[in-house]
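Only one protein chain is missing; all other protein chains are in place.
Labels A and B are assigned to the chains in the order they are written; within every chain, residues are numbered from 1.
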Amino acid sequence: MLVTAPLTEFCTLMIDEIYGELPSRVYASLLTRGRSTLQQLAGNTGMNPRQVRHGLALLQQHNLLYYHLDTGSDQCFYEANIAHAYNLTRAGKILEMIEESFGPAAKDVMQMVLLTGQTRVGDLVDAYQKRIDRVNRAKEALKADPFGNGTDSNQPNGDTSPAVKPEPTSPSKKSDLLISSTAQLKTIICRLVDAEMLDAVHKTTYESPEDLLSLVEAEIKETYPSGEVKGNRAKAEYKDKVAEALRKDRSESKSLKRKLEQNGLSAKRRKLFDGAASTNGAHDEEMDLGIDPNQVVCINYEKCLVELRNRRLMQFSADIFGTTTSWVYGSLLKLLTKEISRCRDDPIIDHYEKDEERPAPVVITTAQILDTLKTSLDLSSGLGKVEARQISAAAAEKITELPPRKRFFIDIQAEVEGNASSDEDEDEEDVTAVLDLDYKPATTNGVNGVNGTHATNGINGVNGTSSKVKLEDSGERRVDRRTQLRQHLLLLSESTQGFVRHCGVDDWTVDFVPLMRALRQAELDSAIESTAGREGIRLVRMLRAKGKLDEKAILNIALMQKGDIQRKMAEMHKLGFVQTQEVPREPKADVKKSFFLWYWDPDMTLERVLDVAYKTMIHSLQVLDLLREKDHNVLTLVKRTDVKGQEEDKLRKFYVDKYSQFLKSERTLLAQIQRVDDLVAVLRDY
Amino acid sequence: MSNRREISQNSVPWFTDPKDPIILDGKPSETYPAYDVPKPPILTKKEEKQLDYFLLFREQAHDSALYTEPPPRTRDSRRRTYGQDQINSRYADESKATIDPFTAVETYSKRFERKKRTLPDFSSLPFAKEFFPPELHATLDGLDEPGADRKRRRTGPKTLALSNITTYGADELEDEGLQGNVQPNFNKALELLENVEKEGEEAFLSGEEDDWGNEDEDNEDAADAEAADQYDDESEDDYNAEQYFDNDEDDYGDDMGDEGGDGTY
């Protein structure tokens, strides 16, 4: 993650928004000054060491810091974990995702862990146990006093009497605890650990990547004679060793998962997933795999982002192919990413000297997808109804065994210059089937079952057009689900974005690197288009396809008025979407005699859009701050313990209106931050 | 030679077509020139939900004993700063300079206001100390006090509790509440109405700036000590869960607990 000034400012504001001023001041100093000791922080912030210690302790509790302590030294260095600070923005998304994938009870647990920061399992169990006890007691009390007003008379006059009474609610509500037993809680923890949403906190969790690297490097160098790595082969080997050691360290966070697996998790996993499918986490089979109550867990943002990315990819595919195809895609992604722990490989940790040592990409079969697909999903929708003779089975079923090595950018220029359409192989296929109903791709013989798979459906041989409609209807039901499923997958494989790679007859995989590159470009394009209009994006795509162009060349290709082009280019240059390069005509490089080439730089555009995104989020929080200042009176009122929860009854209409308007503005501002974050995620994290 | 200049000028980025020149009217530009401001997008159901969860998460975080509420912002706090000293002094000023003489006076209704914390209170919460640097351990134990050798007094059990906050914002106002299972307590409402109105007027009279002062540190310490004592007294209370969020017994120490964090999000 490129740490820029707007990013640090936003993270500071976000910490202020969630955890308050003290930690945010400490954090701001860590972000601007970098690695600091307690004393340095005190000096920089003008706070006393006690305040700084409190701030640091809070930040550390919430996994927002790295720290490093050299053995034998008492000087501790702190660093900001800016990725985690930024991820606070995503709390709502993560919780919503957990709820959808694991049920509301799991969401409740996740929320608790998110709130607490690093959490000891035993403490978590105790906290839930207490709530369960309390509710049980309340139920009994309610039985004794069914109208629930026994204590109302005590307040509000008594000085030390309890002020707020729980509102009387029906007993059924009371019993609707999401988690009604600690066994259930443990089951949920197991499931979240298994899905890698929760990680084990371990000895090096809070070492910064740099510290960890130098620790590992030092350790490995010691094994070399005189601690030096000489020669190319040794260097390569050393690189591999470092990567391997780092991977080993990284896997420490999965130690809990492994332990659970040893205790028989995998045997029960099947049932766990069934439980997840029934969303309403009702009462899954309880299982206590013996989690050590002393184990400390924390949220694993990396894996959460993988899940969020899956959803984003579904959204992208829905925009292109419709919702049905996107559901199919969602199922594929879910299966595929089960073993994928992070969106992007680390260049050092995930380095392999030999390609064959690199873990092979996960491949999912058609049958696996079929097994997980929601039964209510109608696969017949979202597919074009085309006559069989208009389909080339060979093209549809094309198998690409190897991942694309080269840059993915859809190179329009190459395409355009390639050939002006050779219309060959038009009639290569049979014209027998009138309708496509029985169109069945090569399920039998692998690569290209050109003919013969249009199965023989008897009735369909009829060629009267009048009966077409009927046939269509009756015929469609006969297309089996598996064939339809494959149709959706083939559609995704054919996409220019590369959503899916068809890597074997019934094998499917996703090359995330080129796919995400294509989608980043799509996001940039829509940012450019919505800022500079369709003409703007035309010019940008043109430069992307053709490389550097001077104005005359642009004029020829863009088919726009010269004045329009100049205005648009100047506008986009100011916005940072296009760049110019000066090419002098003579050694003296007189500007007046130079000519200028326009070009598009993906990195600069990305930085620019990220910059605007961060600033938009900063500004939203600052405007929120202003609104808080303006509505200070109302906000103070509603926070009062005697008002909270009953604003409408306790406040005058004037205040109620003001408050609801504030809430509406707050929602609008924060919602926009969430939406902008969706963009940031694609551009930076996925 | 002259023709070459002409050629090159045609292709420079800032060249303007004489047929279509850029007109400058020479007027200074507005601070906020006319601009067709977009409309906020309509959120999907999923986004609404995500937002609800974010807001709830934030509210619960604010309710934690670790939360230090910032003092109300003023126009001054937005002034441009040059260098760390100015930033620091901005914070330093706030506690005393922003006290409003009208509302700084203790009033009856003030007891209902949420107490503000200037330091996170770690005393009642459990921590996995092994993952903290040693220099922070005392802080986590609640022993990080200015008076160097104070007696160890925070020895009560450190327990985690679930948040009582189950709603925020729109839900409270129930104009589009999702669950709407919060039954207003009408009796209590009526009883308290008067106080609120009074408070409202005061706030109105006091102008728009802050109407609560910031306790300075010593006071806070005193309050802490007091709270801690109370805490110790009642440490056998099963429902000390509530104390996770506020150490002020007056406001929170009810014996039944709230609805609990169950079932409403």
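Quick note on the criterion: a residue touches a chain if its C-beta (ideal position, glycine included) is under 8 Å from a C-beta of that chain, and two chains touch if they have at least 3 such contacts.
Quick note on the criterion: contacts and distances are computed from a predicted model.
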item: Hidden subunit of the complex - UniProt protein name among "Ribosomal RNA-processing protein 43", "DNA-directed RNA polymerase III subunit RPC6", "Nuclear pore complex protein Nup85" or "Ubiquitin-conjugating enzyme 35"; value: "DNA-directed RNA polymerase III subunit RPC6"
item: Of A:217, A:261 or A:529, the one touching the omitted chain in the full complex; value: A:529
item: Which residue of A:43, A:209, A:322 or A:361 touches the chain not shown here; value: A:322
item: Of A:212, A:243, A:609 or A:651, the one touching the omitted chain in the full complex; value: A:609
item: Contacting the left-out chain in the complete assembly, out of A:558, A:578 or A:656; value: A:558
item: Interface with the undisplayed chain - residues on subunit B; value: 3, 6, 10, 17-19, 23, 25, 31-41, 75, 78-81
item: Where the unshown chain meets subunit A, residue by residue; value: 319-324, 378, 381-386, 390-397, 410, 412, 415-416, 418-426, 428, 436, 441, 465, 468-469, 472, 487, 490-491, 493-494, 496, 522-523, 525-527, 529-531, 534, 537-539, 541-542, 545, 552, 555-562, 609, 612-613, 615-616, 618-620, 622-623, 625-626, 661, 664-665, 668-669, 672, 675-676, 678-679
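What we mean here is this: only the chains that are shown with their structure count from here on.
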item: Where subunit A and subunit B are represented by their mean Cα positions, the distance between them in whole Å; value: 27
item: Contact set on subunit B toward subunit A in their complex; value: 4-5, 8-17, 19-20, 40-41, 43, 46-47, 49-58, 60-62, 64, 66-74, 84-85, 88-89, 91-92, 109, 112-114, 118-120, 122, 126-128, 130-136, 138-140, 144-146, 159-163, 167, 169-170, 172-175, 181-193, 195-197, 199-200, 203-204, 208-212, 238-239, 241, 249-263, 265
